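Inspection log for the structure reproduced underneath, given as structure tokens.
Only one protein chain is missing from this complex, and each of the others stays in its spot.
Chain IDs A and B follow the sequence of writing; residue 1 opens each chain.
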Amino acid sequence: MAVYKLTYKGHKGASTPAWSRFLIPARYNYAKLTGIRFLMLFVTVSLFYPVGAAIYVYLSANSVFLTSMGFSPFEIDGEFFYTFCRIQGVLSYLLMAFISPSLVSWDISNGALQLYFCRPFSRLEYVLGKLSVLLPMLSILTWIPALILFAIKSSISEWSWTTENWWLARSVLLGLMLWCVLLSLIGLAVSATVKRRVAAGGLILAIYFGGTGLAGAINLVMGIESGSLFDLTRVTQTIWADLLRYDNGSNMTVSSAWIALCIVTALCLWLLNRRIRSFEVIK
Amino acid sequence: MSQDRITFDNVSRFYGEVLGVNRVTLSIPPGITSLVGPNGSGKTTLLNLMTGLVRPTEGDIRILGIEPRDPRKMFRMVGYSTQFDSFPRGATGRGFIYSFLRLFGYPSSKASALTAEALDVVHLTDAADRKIAGYSKGMRQRVKLAQAIAHDPQVLVLDEPLNGLDPLVRAETLTLFRKYAAEGRHVFVSTHILHEVDMISDQFILLSNGYVVAEGQIQDVRSEIREHPLQVTIRCKQPHALASKVFEMDHVVEVRLHPDGKGVLVLTRAAELFYRKLNHIAMGDFGVESIAPADDTVKSVYEYLIGEESQR
Partner (left out) sequence: MEIIELSGLSVRFGKREILSDLRTTLSSRSVGLLGPNGAGKSTLIQALLGFCPVSAGTASILGLDIKRDRSRIRSFVGYMPENDALIANMTAVSMVRMMGELSGMEPKAALERAHEVLFYVGLGEARYRELGTYSLGMRQLAKLAQAIVHGPKLLILDEPTNGLDPPARQRMIRLIHEMIDSGEMHVVICSHLLGDVEETCEEVLILKLGRIVHHSNLAEERLANKRFVEIETLGELRGFGDMLAGLGCPCTVDVKGRFKLELPSDFDMRKIYGLAAERDLQLRRVSYRQDTLEEIFLKAMEA
């Protein structure tokens, strides 16, 4: 016989390894995100093109079938992957614009960040945790299907094709990974800076879609070409085209595109660091 | 004499179906009156009714004989400090109070002088020309108070005026209230800090769920609550012996021995008889060291009449 009173009891238990703790917020974020139907639908729809592309790749090896249908045979080359990058690039950007604001703003809007940092949890771990939500989801839309397409083509072609074209795999992997990292940084930096979720999402979209207009306006007004560096699409497409050895008719130099990319990345990192630091140290 | 009182005559205020306050009848004399009650009990509604910011759906209110419906006369007499923390954008402390005074029709020089005085009273003169947006919580509270007292009102209505103030400033502000009360003004304070109510209030009003549950002076209200016998704590060297002796009085209904073995808690239905007899008992060999009422406070009244409400 016993009576158990509800009093305060301490806690002594095992500790989880410190290095893995950055994944904890990620788990909770994933749990929330996977519950959003619209999001899961969007991801599914975004995979339609890769599936279509897979069929296309399959057909490319079957020139007999193609000629009988009246099409001329085609190659899987840099242009093919360039188009792939462009389309999946847009879709992944939209996904990022949808996810990023809700990743960070809930933590910032009610002063919750201080609760994270009064624990053995650093700013770096916080950002890594958010990245480990964004990067995998963006990867599913971008370089993972791209590499699968390459693998399909490689398996239905002769070995010589693979040896000649393995650089395609390397380039598309590099190009799309860069894209994923860039997107994640933009998403996190903007979401940490702009408090309200809808406004953050809007700004993220504006950076991409409005960038072209801004670049054009600058070029026109100042009569220069380098305004295009504000155009994120042009910058990344220039880099992709260079990596994939495809001439997309851009007159932007590759080196200036890389410089622009580095500047944007550095800007995002700086902004992110500043914003999160200011929540760690409450004035 | 209703000219020096704030009166509510069967006042009700509903917001559609939602109850603000219902059938409130009060007659508040000058001095410090505290308004206490749980969150959601209708305190803000009562204050808004008093300052004319909302009209009652039923009943009649008069502030020193004047109806709140006439804002021009009323606001000259009444100073109001709300619980809400919003100010005009970009205003400085001085600017805020000055423009407020100008709305009253004071000429520029008089308004500046009154502003300076009010700022001096709340000790904000140094920070007066900085933007309110940069003020700390305590400073914003003081600016609100300064705005409420600047035009020298006869009636001060203050919603949680001490929120966020440090102990020094609290003590000074309470002294200020006492000064106003001594001058014959009405100081009406809505608060959660019950022990300050005990310290300074002349009378109090207890609200719960939109109804007035008790009002008046604390001792009078306490003695009216007859279901709860008066509790008195006595510390002494011989608690057991004292307990037996005290039980000889038939109005004593309960005696509890203090866990530390050096005192008793006596519950009695007849306070006066008890205290009179206690003097005689204390002359005995019980070693009575101290006597103190255990539940003569607003806090106890609050507990008896409202109790601890469960979290919703």
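As a working rule, contacts are C-beta pairs under 8 Å (C-beta built on N, C-alpha and C of every residue); 3 or more make two chains touch, one makes a residue touch a chain.
Quick caveat, the model's predicted, so the values are computed rather than measured.
Peer 1: Thinking of the whole complex, not just what is shown, which of B:54, B:77 or B:171 touches the missing chain?
Peer 2: B:171
Peer 1: Out of B:36, B:63 or B:181, point to the residue that touches the absent chain in the complete complex.
Peer 2: B:36
Peer 1: Would you mind spotting which of B:193, B:225, B:241 or B:257 touches the chain that isn't drawn?
Peer 2: Going through B:193, B:225, B:241 or B:257 one by one, B:193 is the residue touching the chain not shown.
Peer 1: For the chain that got dropped from the picture, name the residues of chain A it touches.
Peer 2: Those residues of chain A that touch the unshown chain are 6-16, 18, 21, 24-25, 28, 32, 102, 106-107, 109-112, 114-121, 280-282.
Peer 1: Counting contacts across the full complex, list the positions on chain B that touch the omitted chain.
Peer 2: Residues of chain B in touch with the missing chain: 36-39, 136-139, 163-171, 192-195, 272, 275-276, 278-280, 282-284, 288-293, 296, 299, 302, 306-309, 311-312.
Everything that follows uses one rule, which is that only the chains that are shown with their structure count from here on.
Peer 1: So the centre of each chain is just the mean of its C-alpha atoms; given that, what is the distance between chain A and chain B in Å?
Peer 2: 59
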